[in-house]
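Structure provided below as structure tokens; questions to follow.
For this view, one protein chain was removed and the others were kept in their places.
Labels run A and B following the written order; every chain starts at residue 1.
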Amino acid sequence: MSEQFRICPDTGLKLYQSTETLIKANAVAAVVFLLVGGIYGLLVGLTRWPAVHLLPADWFYLALTGHGLNVLIFWLIFFEMAVLYFASSVILGSRLAVPKFAWAGFALMLIGALMNNYIVLSGEASVMMTSYAPMDAHPLFYLSLILFAVGALLGCFVFFGTLVVAKEEKTYEGSVPLVTFGAITAAIIAVFTIISGAIILIPTLLWSLGFLAEIDALMYRLIWWAFGHSSQQINVAAHIAVWYAIASIVFGAKPMSEKVSRMAFFMYILFLQLASAHHLLVDPGVSSEFKMFNTSYAMYLAVMASMVHGLTVPGSIEQAQRAKGINAGLFEWLRRAPWGNPTFSGMFLSLIGFGFLGGISGVTMGAEQINILVHNTVYVPGHFHATVVLGTTLAFMAMTYWLVPVIFRRDLIWKGLASWQPYLFGLGMAGVSLFLMGAGTLGVPRRHWDITFSMTGGEVYEFPAAANTLLALNGLSVALAVAGGAAFCLIIVGSLLFGRKLGPDEKLATPHIATPPSDADYEKLGNGITVPGTLVLALVFFAAFAVYYFINWKYLAETWGIS
Amino acid sequence: MDEDQESVPLLQRILDNPFILLAIGVAFPAVLYLIWGIMEIVSVPLAN
Partner (left out) sequence: MTSLSPPKDKIWWNEPIERTELIWITIVFLWGLVMTFMMPFWHVVGDQNISSETYKTTPEKFMQQTQAFVDEYTVRKDDGPRQYPVVKPPPGGDVYLVARLWDFWPVVELKKGESYRFHLSSLDWQHGFSLQPANINIQIIPKYEHVVTFTPNKSGDYSVLCNEYCGIGHHMMIGKIIVVE
């Protein structure tokens, strides 16, 4: 049963027909849910802007629920399915194991996502993404998430199956490529995520149907976060795999060393998911030992891994650039990078935003005691808009620009707009992240419709005036980011519909994948410090991290005594 | 081929096997986060 495949004229990749169709279906579904989630996000941002205060309360909580689920779950997981199929079947040049399962998974995910959107929009499930028991939603809400999760699990099985097929049919020699290894990391985290989701959502469904008397609220939080937080760790592993892929695509870069990058991913496999405890740091019922061990991802070994990836990805780019002769000064390699190519600029902005804004804020507020200052304030969404939007979403957007000609055989339309899009989206989202974090340090609660307390009959708390300013700036940034997100959706959907069709053997005008420097080129770099520019950037990052970390301990020391 | 396999260092062999990694990646957080956490919650004493 030999399956149809073609060789991509631009990249030389071997593309099996069923893989290609599945990648197309998942990527298109992803972009559609990104669009829906983005519209909800705009409504949320404009409502939290006190001078605009767009939506009434019930619609605000509905929109916030829809926003979280559509972007955090549906957009990202659909895209990650495409990444998994790409990283297994396409990179390894193998047929996909049981495409039928992959289609069944896709169907379940689509039904789940549509059902979820229906029940949320009906107003019977405005319970936020977290749906904390004993607050109850319509049973269809839990059912839709279970269906979606089972679909995603099928996709993971197909991914692991494809690894077996590729090895048995010897489509590659030796170890899998690093990008595939990153995808394996993401898929492993996904399996843990989905199992945890099943453990908690199935009883919750039964409870909402009346078959179970009670769901323990604390137990729900513990297990739900093994699902809710880990699902964001799938994103981290997947977008770092995408960073490595883009460094290779745009620069022909190779990993600085296989061992270091793979061990860093291995640290993720071991410890990244422990960070689910970040959500329980000010909860009753769990000990400080549990909190400290898990919030530190076991002595920060997974944080170390992220910081290693943060060095080796730009480091591999610097090495490749220098090997090609762009060797002057500290940063000439970076200055002469293709900043007009959205695949590169999106990836690099993702790297900077994820590290400087998302990483530093996340690890700092993940210290057991510092969390007291910001738990459930808008600081938290500020943090994760840097990790999962500026980081993951922008990286996935960058990858999509590259995939359109390869997989869909369409030329991109509006290339000028596309070259600006990552900056527009990145700047907007950096604003969202910074301004929300700023408002959070002033105590502004998250998921809150009215911080002027106009409905309490005169019992009010007056936030510092700066809080209103920060939320207004956040509203403007949301508008900017949504413009960037809309531009992305328009360019991609427009290219799929109206982009010039590329002939089966037609090559693009410019090379679509870089030629790697030769071994001899790399040897010229010598054995010492080959990436001085990256080292300087890393040291700047470290200084920012350390200063910010200790400033927060100082803030903490100024508040009431708590014991 | 078999001799080749023999000389591969243990950690590389582990990293090259997605199913060992899958087992480790599910077991670690299951024990350190889920089971530890559940044990603490069920041992919360009753109020007097």
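Note that in this section a contact is a pair of C-beta atoms (placed from the backbone, for glycine too) under 8 Å apart; a residue touches a chain by one contact, two chains touch by 3 or more.
These numbers were taken from a predicted model, which means no experiment stands behind them.
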Which one, A:367, A:424 or A:439, makes contact with the chain that was left out? A:367
Option touching the unshown chain, where A:210, A:416 or A:457 are the choices: A:457
Would you mind spotting which of A:38, A:177, A:405 or A:499 touches the chain that isn't drawn? A:177
Touching the hidden chain in the complete assembly: which of A:307, A:334, A:394 or A:502 does that? A:307
Which is it among A:100, A:259, A:336 or A:500 that touches the chain not included here? A:259
Contact with the hidden chain only, please: which chain A residues? 57-58, 61, 91, 126-128, 130, 132, 134-135, 172-179, 216-218, 221, 244-245, 247-249, 252-260, 280-288, 292, 295-296, 299-301, 303-304, 307-308, 311-312, 315-316, 363, 367-369, 371-377, 441-443, 445-451, 453, 455-461, 463-464, 516, 527-532, 534-535, 538, 542, 545-546, 549, 553, 555-557, 559-563
Residue by residue, what part of chain B touches the chain that was omitted? 4, 7-9, 11-12, 44-48
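Rule of thumb we're sticking to: only the chains that are shown with their structure count from here on.
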Taking each chain's centre as the mean of its CA atoms, chain A sits from chain B at a distance in Å of 24
So in the complex, which bits of chain A are touching chain B? 160, 163, 175-176, 181, 184-185, 187-189, 191-192, 195-196, 216, 218-219, 222-223, 226, 230, 262-263, 266, 269-271, 273-274, 276-277, 280, 284-287, 290, 293-294, 298
How about chain B: which of its residues touch chain A in the complex? 12, 15-16, 18-19, 21-22, 24-26, 28-30, 32-34, 36-38, 40-41, 44
